[in-house]
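Here the complex is missing one protein chain, while the rest keep their positions.
Think of it as A and B in the order they're written, each chain with its own count starting at 1.
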Amino acid sequence: MSEPVTRRRFIDYLLGGGLLAWLGVVLYPLFSYLRPPPVAEAQATSVKVGPIASVPPNSAIIFKFGRKPGILLHTPEGEFKAFEATCTHLDCTVQYKADWKLMWCACHNGRYNLDGINISGPPPRPLAPYTVHQKDGDLYVSREA
Amino acid sequence: MLGTAAVWTFSVPIAPKVVAQSGETHPLPENDWCITCHAELEDELARPVSLFTRDVHLATGLSCADCHGGDRTAEDPDVAMDPHKGFVGNPGPLGMPKFCDRCHGDAAFMKEYNPGLPVDQYTKYLTSVHGQRNKAGDKNAAQCASCHPAHDMKPTNDPTSSVYALNIPNTCGSCHADSAYMASYGIPVNQFAGYSKSVHGRALLERHDLGAPACNDCHGNHAASPPITGAIANVCGNCHAFNAELFARSPHKKAYEERGIPACEVCHGVHEIHQLSVENLGDGPESICATCHAALDDSRGIAVANVLKAELTKLDGEYDRADSLLTVAERKGMFVEDAQFKLKDARQAIIQANTLIHAFSDSVLQIKVDSGMVVLASVAQAAQEQIDEASFRRFGLVIASLIISFVAIMLFLKIRDLERKRK
Partner (left out) sequence: MSVVKPDSGVLSRPLKWINERYQLDHLLDFLSHKSVPQSSHFVWYYLGGVTLFLFLVQVATGILLLLYYQPGEATAHESIKYLISEVKFGWLMRSIHSWSANLMVGAAFVHMFSVFFTGAYRKPRELTWISGFVLLALALGFGFSGYLLPWDELAFFATKVGTDIVGVLPVVGDFLLVLLRGSEDVTGATLTRFFGLHIAILPGIFTLVLGVHLLQIQRQGMSEPEEWKRLPENQRRTMPFFPNFMLRDVLLWLVVLNVLAVLAVLFPWELGPKADPFSSAPAGIRPEWYFVFMFETLKLLPAHILFLEGELVGILFFGLGGLLWMLVPFLDREGKWGLPRKLLVRLGAVIVAYIAIMTLKGYFL
């Protein structure tokens, strides 16, 4: 009578052990999933660029917006404007030139005015505009919905 | 009568083979006997009337008598076409430039119609080869009516105009590509053919990119002549500003000037300009550098040429490697958007590096190439991380499958055991 009992107990132990391992293989991904990642939230069509003080007048910064670069300007007149920073000629990233008060592309000397309109050089189209708003001392850029 | 008949003997100025009989039409003036009579004549004499409905002069309110003189109110042809009433008739090719200049050279007059239009066309024309030959009595040399069709003239911004940017190569080519017509002048007739195959020609004629130059952008409109050898860099530099600037600071500028070598042309050609490649650097079979530097036995120049080639090749190669790694990761189902975003910076570095060649300096290029390599290294690393993650997932799958299979087998045995016991 003992042999079938031992055998049954052996299977039970193995089954129990296997189930525990299975539980582990299910619970490990589950708990890893539940822990929030370092970047806590999805980036929507609105991006926080930084504090207002980080963009002094007559300067600009480049930021990442989705998968494309954006440029946020603080014009000499005190307005905040933002555009897609991909040059419409051959996709280089534009920059702001404080002495010319224009946006400029270093690759082939394309120039855009402060409304993003292409005014000189090879770019065939203006830069796509974004909306800027301020909240609690920070600058936010969003696409037109 | 004989006088008027004599005036009509002329050689037909070559009409540009371009989109004729197209564009907007304007109503012909009503109480104009020139129009009324000529409309009823035949062939050559009636054609100006039908053409004229599309003419820019008609649109501004001018008509036949304003250019040809005479009296439009007179029904009698002898009165209407009376030289004493100012009738000039057809000026012919030799008289055409002065004929048009009567108005177009008069600033006060032109201001009433189009203040922005220049009034120096005739002055410029006289400096051109066309103008000089015309003054010397050559009826075949281009004059106003050769490019601007006399009776259906349209402004340059009209896409159906023979002098609209897209149509200019054809207009110039209608003479300059005609070997029979150009036979007596002893200049090549392959410019149009070469241009059509060039990057400029394909941009303008195939992609309709109005930013690309047509003949007049390099040669001038009315002062058309080939640029002086030493001035080529200036002409190209009007658009290719960076390249010109870099070249002006490079060792080649002085060297070329001393030897009378045309700057941009010697590497890029003149009409049939193609995209160059890294093979045109260095000292390989396709190297352009070697054509001078090897002959001069200039080891330092060759060395720099080789460095330039090696650096660009290195950058391109690294870009391709990073790109293919990303493709591998993407095919494994991994998320590669962020890395692809970074790759754009590398693309930009390559574009800028290619421009920096014109400094002909290994140290200048090195800086740009190094910054590109840094970006590419991080992209390649990100791609590799994703590929490793894909492998990790597959590994995890194997482990999980083993455990599940083990549990399944144990369960199967348990079932069998239970049922054996039951029996």
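In this section, a contact is a pair of C-beta atoms (placed from the backbone, for glycine too) under 8 Å apart; a residue touches a chain by one contact, two chains touch by 3 or more.
All of these numbers come straight from a predicted model, not from anything done at the bench.
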Practice task
For the chain that is not shown, enumerate the shown chains it touches in the whole assembly.
Solution key: A, B
Exercise for the section: Check each of B:193, B:350 or B:411 against the chain that is not shown and name the one that touches it. Expected result: B:411
Exercise for the section: Can you list, in ascending order, the subunit B residues touching the missing chain? Expected result: 333, 335, 337-338, 393-394, 396-397, 400-401, 404-405, 407-408, 411-412, 414-415, 418-419
Handout entry: Contact footprint on subunit A, counting only the chain that is left out
Key = 22, 29-30, 32-39, 41-46, 66, 145
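Please note the rule applied: only the chains that are shown with their structure count from here on.
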Fill in the blank from the handout: Here the gap between subunit A and subunit B, centre to centre from mean Cα coordinates and rounded to Å, is 38
Fill in the blank from the handout: subunit A contacts subunit B in the complex at 4, 7-8, 11-12, 14-15, 18-19, 21-22, 24-25, 64, 67-69, 86, 90-93, 106-109, 122, 124
Practice task
In the complex, go through subunit B and note every residue touching subunit A.
Solution key: 209, 211, 241-242, 337-338, 340-341, 344-345, 347-348, 351-352, 355, 399-400, 403-404, 406-407, 410-411, 413-414, 417, 421
